Each structure stands twice: as C-alpha cells, then as structure tokens.
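These notes are about the structure you will find just below.
Only one protein chain is missing; all other protein chains are in place.
This part shows subunit A:
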C-alpha cells in the first residue's frame, strides 16, 4: 500500500520531465507496446496495439467504442506528447485497462521514449 502510493507520487512528479531523468529505453517501450495481456474472463488479450495499432503513424481505433484515434507518432501528429497532464491521464487509464494495473514510472518513461522515436 505504502509502496503503491510512493509509486504514484513518484510517477506524477517524474512525468513532467519525462524520459530524460530516467534511463528511458525506447526498445523496452517498443516491446511493452506489443506485449499482450491475457484476460481472465476469456475476452481477447489486450495491448497498446488493441487501440493504437502497431504502426504509430497510422490512426487507431478505440476498441470499446470504435472511435478513430489520431496517430500517436509525433512525426505525423505534432500535438502528441505536448501536454503532461494529458499524458499522465491517459497512461493511468490505458495501463489500468491494458495491464490491469498502473504502470511504474520506468514503464511510463519507456513508453514515452518509444513514442517519441516514432
């Protein structure tokens, strides 16, 4: 419980200065992006690909509603990764939904480092 809180506090403060302070690893982020998490209830395994797709320069599709998601790659969508509150909000939601738990500060930094390279 204590540790969990510490992680939350830590990640909240580190995300404002993403990637740089941590030894953020784009390769680890890339691996995490496609890693599938099986679901106990027999529904389809979940990953970041489920909604954002494998090619970050292409639009994705919100798996639960079908709504189109604009490309995640900053190279084609310069709006991406420009708002730290937005990043934090979506990483919290998407990690919980995909992994079934919140991501650690390291995991988040890796994801962001990976997205930045796209």
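In this section, a contact is a pair of C-beta atoms (placed from the backbone, for glycine too) under 8 Å apart; a residue touches a chain by one contact, two chains touch by 3 or more; residues count from 1.
In this section, contacts and distances are computed from a predicted model.
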item	value
Name of the absent chain as recorded in UniProt (options "Diheme cytochrome c", "Transketolase", "ABC transporter ATP-binding protein" or "D-methionine transport system permease protein")	"Diheme cytochrome c"
On subunit A, residues whose C-beta touches the chain left out of the figure	62, 64-67, 85, 89, 92-94, 96-97
